[in-house]
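Shown next, in structure tokens, is the structure this report addresses.
And now, subunit A:
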Amino acid sequence: MITIKNLHASIDGKEILKGLNLEVKPGEVHAIMGPNGAGKSTLASVLAGREEYEITEGTVDFDGKDLLDLKTEDRAREGLFLAFQYPIEIPGVSNINFLRAALNEIREYRGEEPISAKDFLILVREKSAIVELDPKLASRSVNEGFSGGEKKRNEIFQMAMLNPKLAILDETDSGLDIDALRIVANGVNKLKSKDNATIVITHYQRLLDYIIPDFVHVLYDGKIVKTGTKELALDLEERGYDWIKEEMSL
Partner candidate 1 sequence: MSYTENDLAEDLQNQEYKYGFVTNLDSETVPKGLSEDTIRLISAKKEEPEWLLDYRLKAYEIWLQMTEPTWAHVHYEKPDFQDIIYYSAVKQKKYESWDDVEPEMKETMKKLGISMDEQKVLTGTNVAVDFVMDSVSVATSFKEKLSELGIIFCSFSEAVKTHPELIKKYMGTVVPTSDNFYAALNSAVFTDGSFCYIPKGVRCPMELSTYFRINEKGTGQFERTLVVADKGSYVSYLEGCTAPMRDENQLHAAVVELIALDDAEIKYSTVQNWYPGDKNGLGGIFNFVTKRGVCEKNAKISWTQVETGSAVTWKYPSCILKGDNSVGEFYSVAVTNHFQQADTGTKMIHLGKNTKSTIISKGVSGGKSNNSYRGLVQIHKNATNARNFSQCDSLLMSDECGAHTFPYIECKNSSSKIEHEATTSKIGEDQIFYCQQRGISSEKAISLIVNGYCKEVLNQLPMEFAVEAQKLLAISLEGSVG
Partner candidate 2 sequence: MSEIINAPVFKKVELILKNEFEGVLSEELKTKSSSILDGIQMPTTRTEAWKYTRLGKINNKKFTVRKGDVSDISSFIITKDVYTLVFVNGFLNSTLSSGTLPEGIICQSINEANSDSTFTKYIGQNLRLEEEVFNSLNTLNSADGVFIHIGSKVILDKPLQILHILSETNTISNLRNLIVCEKNSEAKIIQGYFSENATDSFTNVVTEVFVEENAHLTIDKIQYENDSCYHVATEQVQQEKNSTFTINTVTLNGAIVRNNLNIEVVGQNCLTNLNGTYLLKGNQHVDNHTIVDHKAPNCESHELYKGVVNDQSTAVFNGKVFVRKDAQKINAFQSNANVLLSDESTVNSKPELEIYADDVKCSHGSTTGQLDEEAVFYLRARGLSEKSARKLMIGAFVNDVLKKIENEEVKTFIFEILHQRFDWELSN
């Protein structure tokens, strides 16, 4: 699905990612954990194509395509989805028109016909149920006036609508209470299939009780320094990151 090799990225001349390697195969769920400033959100931003970041070295292969060579929207159209840590508000633009524009552009890219209004509405109804999103929110402006939890659920709703190959959830759990967390996680689980994959970036092990990862990676100082299974997450929760730092310095 995605193969990241020796990825180096910097912003304003400061190197954040320092040779990151990661391979994700279809059907897998990978969790990336790490202390603040390790480069977790940078990784998400770089993969989605934020222009502020400069890629100084490395390659990213996404289903046979050179991801770094694609424009942001083409990455999305190829099936890469980022659930934003801080979803932005777009005043005056209704959620539903926004999604229809997105869906049809993606379909057009794939050489498919635009979706009919009727099918689109059916899809909206079906997918909003997955994250228990109030259908009323669909007609409101994108993220405007949404609570923190609603914004995050809206991200997963969009993910359901766009049906990506690879979803990257950037701290989707932060700020959520346990009910909202459960809803979001259930949503993600329902969308899981043998053909798609998920990268969960998180601070807290808690989320991984709901979204069971196949692999847990520790990102530290711009590199993945340790890889394990879900037990590693529990270890980290209990012992913090210091022991990793120590292990590294040995």
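Candidate selection criterion: all candidates are chains of the complex that A comes from, given by their letters.
Everything that follows uses one rule, which is that a residue touches a chain if its C-beta (ideal position, glycine included) is under 8 Å from a C-beta of that chain, and two chains touch if they have at least 3 such contacts; residues count from 1.
The structure presented is a predicted model; accordingly, all values stated were derived computationally and were not measured.
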| item | value |
| --- | --- |
| Touching candidate for subunit A, same complex, options 1 or 2 | 1 |
| Touching residues on subunit A, where the partner in the complex is candidate 1 | 48-50, 71-73, 75-77, 81-82, 84, 87-88, 90-93, 96-106, 109, 114, 117, 120-121, 141-142, 158, 162 |
